[in-house]
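What you see is the complex with one protein chain gone and the rest in place.
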Amino acid sequence: MAVAVPVAPQSAAIVPRRGQFLRSMPAKAKVGGAILGLFLLVAIIGPAIAPYDPSATNPNALGAVGPTAAHLLGTTSTGQDVLSQLLVGLRSSIVLGVLTASIATFLAVATGVTAGFLGGIADEGLSLLMNVFVVLPALPLLIVLLGYLPGSGDLPTAIVLSALGWSWGARVIRAQTLTLRSRDFIAAARETGERTWRIVTFEILPNEVSLIAANFVGTFLYAILTSVALAFIGVANFSTWNLGTMLFWAQSANAFSTGAWWWYVPPGVAAALLGTSLVLLNFGLDELGNPRLRNTTGRRKRPHARWRPGTGLSTAAHPHQPRWSGRAWRPTDPTPVERAEPLA
Amino acid sequence: MIPADTARNGPTAVPAGEERPPVLEIRDLSIVYRGDVDVKAVDHVDLVLAPGETVGLAGESGSGKSTLALGACRLLRPPAVITGGSVVYRGSRVAPGGVEILDQGSRELRKLRWREISIVFQSAMNALNPVLRIRDQLGDVLDAHLNLAREEKRERLGTLLDLVGIPRERLRSYPHELSGGMRQRVMIAMALAVDPEVVIMDEPTTALDVVVQREILAQIVELQKRLHFAVLFITHDLSLLLEIADRIAIMYAGRLLEVGSAEQIHNRPAHPYTRGLLESFPSVHGARKKLAGIPGSPPDLRSLPPGCPFVPRCRYATEPCRSVDMRVLPVAGSDERHLSACPFVTAETAERAAAALASSATAAAPQRERS
Partner (left out) sequence: MTATLRAADVLPAASARGPLVLEAHALAKDFRLSRGLHGEVLSAARDVSFGLYRSAVVALVGESGSGKSTVARMLAGQERPTSGQILLDGAEVRPWARGTFRSYKGDVQMVFQDPFASLNSVHTVRYTLRRPVRLHQRAKRKDAVAAELQRLLERVRLTPPDQFLAKYPHELSGGQRQRVAIARALAARPRVLLADEPVSMLDVSIRLEVLDLIDELRSQFELAVLYVTHDIASARYFADDTLVMYAGEIVERGPSEDLTQRPAHPYTQLLLAAAPDPDRLGSPIKVEVARDTRRAGSALATTVGCRFAPRCPFADERCGAESPPLLAINSQRAAACWRLDVAAPALVSETGEERSLPMNS
């Protein structure tokens, strides 16, 4: 039973429109979103605009050549165009990321919500499953499974990656569902006579949207970085081009020691940028599921801090940066005093 | 804000003959929450605590009462900032002339906090660390402020629990082994651990059952008689304050609306809001009557009307109310320590209106046993 004195109304005359949450996301998230958008665009049109076939070698090539007019990012030691490889490879990596994230998130939500909401023996069984997968040694298993993968293409890789990545998110979602289940509005939904599946879909899930989105983005990141890392050490599907295989070939051709930076820097930077954009985007996802944080005035400012009169304050993002003794305010500092004019 | 001629004494001035100055003097304090729109949580409020006095601070959510108390101790976090006023503490252990709390740095404030001014927070019983025993938590407080030898410390811990009526062997208990009432009493013991002169209590009994609440209140009163500390008691339950407070201040939307003794507030409430509040508590004693209450809803501090914030809900509101300057002034027909921010509604006009209402209510009273 909550005991706090009731909170004052935070009524606004203007009703938040759904689109306004985009405007109110923190700058970091907007930057991340923009970068990711760019990458997605490349993923879609990349192969179409690649000037050369990425696998086409030049028998006359003497070695890796730096950027020229004909090859904007130079060539590999076998005369392949790095730019084309990058454009094609990006698509492959991103598709892999999206696939993995989708499968893993679906698994995590399905098991997490079911376990959390139903409780009892279903919870026990699913939790057991989750915990087993969590403690499985992921890296060795990935190497073994991916190394001996019979088929080619992104889908089997995505399946393996998501099989080893879904359980963390599932545990978190289960925990969130457990908290939500005991809330009054769920009991109220039952009072109204809602069926269980409707309660789960329309009452619980909307409250978990930000968590699910964060899960998706996080798994996306994990897929990209893991696949690049594994490909770098040789565990990959070499029939397609992706960022990791580019790095692998660069490394096996000693590009690092010969200084052929145009070969390994573009894929590395691309992978890093892609990962960074996902991390930045995550900052803005908190507000997805919480109408309270959507900026109701439509002003292009960060959302003001969640204010509760009389109690302490939880500062999410606040534009006013108070200073104390010349540095940013810390929680152990006293309340700042800003007098307009000196005391009489 | 007070008129210049009463500036020297102020609303809760110590009566002539007393030498000791007020132990805590809050003058013209303003606290603002910065944001898209700056919200004035506390707007030019005066409040004075005499030594050993119990002052009640009543108000609903959004009134600013907790903000006032926490702000006076510099315990609020940004985006809260104090934008004006002064808070002077004049305990017997600090320099004569007092300490201006708003000018102190972290180190000085740490010396003041708990040793001079302590706080019992809302639902404080949940503030106890569940993995530490009671004696460790109380002991931490003693260690932080006093340098006691081990024997002394043990004795003091025992004395503290005796003070609040908890058996000494409970020092070895964990918080979950105590009931809510006992935990709250531990919090009170913790607040009194190093002999402060001012104890701020922010809704200390709201989470407790009415019987336990009564016990705790009686305990506080008894402790006050023994240890002579002043209490600033913050609550939304005005009926509680009428029983235990010497003086009561009523806040609404960040402003002080009325200040007076418990007797004055109860028998001669001046401000319409106070009247309304008194009409909002069903009572088990006395005749059963239809309560009028207060229409409307609590204000939104981001969009307050000009003038008096109570205008939207006040049955006596007129045009001049929208430009009143909200100073608390002595109430006509009462002594100079009974102040109200409403210069228009006097006790008489309110009485007449109330009588008219009562007569129509009694005519309608049979309606209560309705169809």
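Just a few scattered comments:
In order of appearance the chains are A and B, and numbering begins at 1 in each one.
One rule holds in what follows: contacts are C-beta pairs under 8 Å (C-beta built on N, C-alpha and C of every residue); 3 or more make two chains touch, one makes a residue touch a chain.
Since the model is a prediction, treat every value here as computed from it, not as a measurement.
Interface note for the absent chain: among B:E60, B:E116 or B:E258, the touching residue is B:E60. When the full complex is taken into account, the listed residue touching the unshown chain is B:V284, out of B:A95, B:V131, B:A149 or B:V284.
Chain B meets the missing chain through residues 60-61, 165, 167, 179-182, 209-215, 217-218, 221-222, 236-240, 242-244, 246, 262-263, 266, 276-278, 280-286, 288, 291-295, 297-298, 313, 370-371. Chain A residues in contact with the hidden partner, per the touch definition given at the top, are 1-2, 6-12, 15-16, 183-185, 187-194, 202-203, 206-207, 209, 289-292, 296.
One rule holds for everything that comes next: only the chains that are shown with their structure count from here on.
Inter-chain spacing, taken between the CA centroids of chain A and chain B, is 48 Å. Remark: chain A residues 1, 3-11, 297, 299, 301, 304-305, 307, 309-313, 315, 318-320, 322, 325, 329, 331-340, 343 touch chain B in the complex.
For chain B in complex with chain A, the touching residues are 31, 33-37, 39, 41, 60-67, 70-71, 74-84, 86, 102-106, 109, 122-123, 203, 206-207, 236, 297-301.
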